[in-house]
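Excluded from the complex is one protein chain; the other protein chains are retained at their positions.
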Amino acid sequence: MQLIQNIPFISIMLSILAGVFCFASKAKLAERLTLGALAAITLMSAALLAELWQTGESFIFSMGHFPAPWGNELRAGVFEALMALAFSVVMLLSLIAGRERIYDDIAPARQGLYFLMINLLMSSLLALIYTNDLFTAYVFVEINTLAACAIVASKDTGETITATIRYLIMSLLGSGMLLIAISLIYSVTGHLLMDHIRASLEILAAKGSYEVPLAVVILLISVGLAIKSALYPFHTWLPTAHGSATTASSAILSGVVLKGYVILLLKIFYRVFGLEFIHQLQVANLLFAFGLAGMIFGSLYALREHNIKRLLAYSSVAQVGYIFMGIGLSTATGTVAACFHILAHAITKPMLFCAADGLMETSGHSRQIHDLKSAGHKNRLAGLAFTAGSLSMIGIPLFSGFVSKFYFATASLESPGKMVMTLLVLALSTLLNAMYFVPVIVTIYAHEDEGLAQGEELSFADQFIPEAEPEETGEPPLVHKSPVSYKLTMILFILLNIFLGCAYGPVLEIIERGLLMF
Amino acid sequence: MRRLSENEFRIIRRFRRLYAVVAALVCLMMISLLFLTVSNLPIFGEESNPANNEVVERYLEKGLEETGAVNITAGIILDYRAFDTFGESTVLFLAVAAVWMLLKKEEKEIRVLMEETLTYAPKEDVIFRTVARFLTPCILLFGIYIILNGHLSPGGGFSGGAVMGSGLILYNLSNGTARTRRFLNEKVFTRVVMGALFFYALAKSYSFFTGGNHLESLIPLGTPGSIFSGGLILPLNIAVGLVVACTGYGIYALFARGGL
Amino acid sequence: MKAFMVLILLFLIGCSLAVSLTKKLLTAVIIFMSYSLAMSIVWIVLKAPDLAVTEAAVGAGITSILFFLTLARIKEMKGEKDEASK
Partner (left out) sequence: MGGNFFTNYVEISAVVLFCIGFSTLLFHQNLLKKIIGFNIMDTAIYLFLAAKGYIADSDPAIIVDGILDAGRYVNPLPGALVLTGIVVSVSVTAFSLALVLRLYEKYGTMHMDEILYLSREDR
């Protein structure tokens, strides 16, 4: 056993220990600890990814002295390592970018506890990525739920606490379904570890017994996790929670937390049931239909919003729809595209939230879009980042969003029954995305004297103009000073997005190989 | 604070009716699906059910030898599946931190709440105080017994800790906060909880690390059945018991007056 | 044994229905407490004494205390508000 194989275990323990330590420490110390732990996890995950990429193997780490069906296990392959790396990078960047706002929004006595929640959130996400055991997954899903609710509630306004309780109630429904599904699985197979459940399910499938319970199990798990990852008809909690929390929380929740559940669902589909079983039961078609509905309705809701953070939150609903649509295509390419979109959205949406925060700062923290007029001139970097993020969301080449859309389209060609629907909805959703992002870009680059109505009439074809505008304009009236750390993270976010948009080849290959290893 | 007007109530009620129909449909679907499922499951109480397989066989036949715990459940939660239990303690810790974040008040406000006789604390009641004086030591002792015998008899850190926590709550109700604070104030609370959790995390990390890397563990298991047996199970039970007792009392205090 | 089990299970269902249908919150909490205690008897019948101890201490003990406290605090706040509005 090499030392490098301890990395999953060490990173989970590190974040839990850092979380425990934050309980009694002051905010500054807690922040340093959290950032340090996140940076260490990032480095370790990168090392793990490099190592596993070279050897091309996955490994199993047993937690304790007892092997497979008796003890707990962690499992890591390139896919898991890539996701851990992406999640820790996004966490780190969003925390640094939203740092100022954390200290503004949250009462001093609570700041240390906020970082505690962040640490435990990270540990639960890592555990969800790495675990090989369904019941461990349930326990960490609960940690994830509580920590995510707590980072919304930390702002302590009436709005956030109302949002939290809605979020909590929906999440509890979801975890109840997950738990009853796990007990049903246990009752028919007698195992909790994914590999062993798979083995005994194959025997059961050969005999043809327990077909009804297994179908119900898949349905319950899909619905339970879909509630938690805000698939369209279950998304009602998301806009208030993501729209009202402090910037770093919104960024982390939309970029990372939603995706953790999707990854768990993928793991269960691939490693517990096997794809053929899923396809037999038409669950994939259900997810496909809900995903398509989410892509359209999420965008339609976003079109009606005048509040920039809620607009971004509704856009998350649409993007989660994309991911489930990709999974629902039920081809290998579709799943790869969905996984790539997980990454693309994980780096784009936090950037948008942080950029929106930078823009809002210039206009006295108003969240209304019409108050952000010419904010892009006052805080140029935030404006640039917001533009880049929007273009990525719309799906302009060079940015990551384009790659995932392209791959969704390619994947749809492989499943003839769903091709027409997918292509149509993709086109429609792109159009809708443009329809709500372009007016915002136009508004933030409008001069104070220009009317807003003019901007709203701009059509889809005009979207390239705003990108060029920052260079053209003369002296902006008031340049907002943001801290260097904020600027650096925004630049990093943009570079990462362009990197994913241009050098997507190796990333896709990692995902493909990782999914084959599952 | 403003009340809702009649018109606003009407809007809500209309929305509510739609919601009720949808929810009723969901519930009906759920119950019929689950009935269908359960009637297709293996028969209750049969020994040949799939759940009673080789996994459980090893727990029962080798559990005593491998973990040193007579109570197999304690062996499972603190040794075989210790990672789950560690996650569970983390959830409890997280809950305390979250409640602390939501309800913690300034020391000044706590003082005010302490001085006022709370409506639900019958401190002046003679019967209550006398009974409490006899009961509190018994409850605390019983909690300690449950914790220490966790590997030998039913119980363990969680149940014993909860019993001790309720003993502390009873002490607080009958003797007042000022006297409770002499031995359990914020400083002690933080130190005990963090210390116990650190010990738990480090001890479990050690066994995860040695287990994952296939090294020998250096902790002796002792003779099964005696109090000092079961390797790490007894110290872990004590650590968990301390955490649960403190968090139980801590959550109570935060709810009652916004601070310890 | 089976008859006893069925009886407790019926009691549990009755309790949960009562909780869901009563108007008064305090009554609902008290019924829920007895529900938890009945549940701990179920654990004993199912030969899981660890669960029985834990359910009695945590479910019937700590959880009920928290519910009572919440009700008491809410009543206090209501009283303060009424006084303020007078």
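Every chain is named by a letter (A, B and C) in the order it is written, and numbering of its residues begins at 1.
The definition used in the following text is that a contact is a pair of C-beta atoms (placed from the backbone, for glycine too) under 8 Å apart; a residue touches a chain by one contact, two chains touch by 3 or more.
Source: prediction; values computed, not measured.
All shown chains touched by the missing chain in the whole complex, by label: A, B, C. Of the listed positions A:P108, A:G158, A:G364 or A:P416, the one in contact with the omitted chain in the full complex is A:G158.
Annotation: of B:L170, B:V192 or B:L254, B:L254 touches the absent chain (contact as defined above). With the whole complex as reference, residues 5-6, 9-10, 12-13, 16-17, 19-20, 25, 28-29, 32, 35-36, 39, 42-43, 46-51, 54-55, 58-59, 62-63, 66-67, 70-71, 73-74, 77-78, 81 of chain C touch the missing chain. Although one chain is not drawn, its touching partners on chain B can still be listed: residues 1-2, 4, 8, 12, 15-16, 20, 23-24, 26-27, 30-31, 34-36, 38-47, 49, 51-52, 55-57, 59-64, 70-73, 76-77, 81, 84-85, 87-89, 91-92, 94-96, 98-99, 102-103, 153-154, 156, 158, 244, 251, 254-255. Residues of chain A that touch the chain left out of view are 135, 139, 142, 145-146, 149-150, 153, 156-159, 161-162, 164-166, 168-169, 172-173, 176, 179-180, 183, 186-187, 212, 244, 307.
Throughout what follows, only the chains that are shown with their structure count from here on.
Chain B and chain C have Cα centroids separated by 17 Å. Averaged Cα coordinates give chain A a centre that lies 38 Å from the centre of chain C.
Among the residues of chain B, none is found touching two or more other chains. The touching residues of chain B, counted against chain A in their complex, run 33-34, 36-37, 40-42, 49-56, 58-59, 66, 79-84, 86-88, 90-91, 93-95, 97-98, 100-102, 104, 190, 193-194, 197-198, 201, 205, 207-214, 217.
Remark: chain C residues 48-50, 52-54, 56-58, 61-62, 65-66, 68-70, 72-73, 75-76, 81 touch chain B in the complex. Contact residues on chain A toward chain B in their complex (touch as defined above): 1, 5-6, 9, 13, 16-17, 19-21, 23-24, 61-66, 69-72, 109-110, 113-114, 116-117, 120, 123, 127, 133, 135-136, 139-140, 142-143, 146-147, 149-150, 153-154, 156, 180, 184, 186-191, 200, 210, 212-213, 216, 219.
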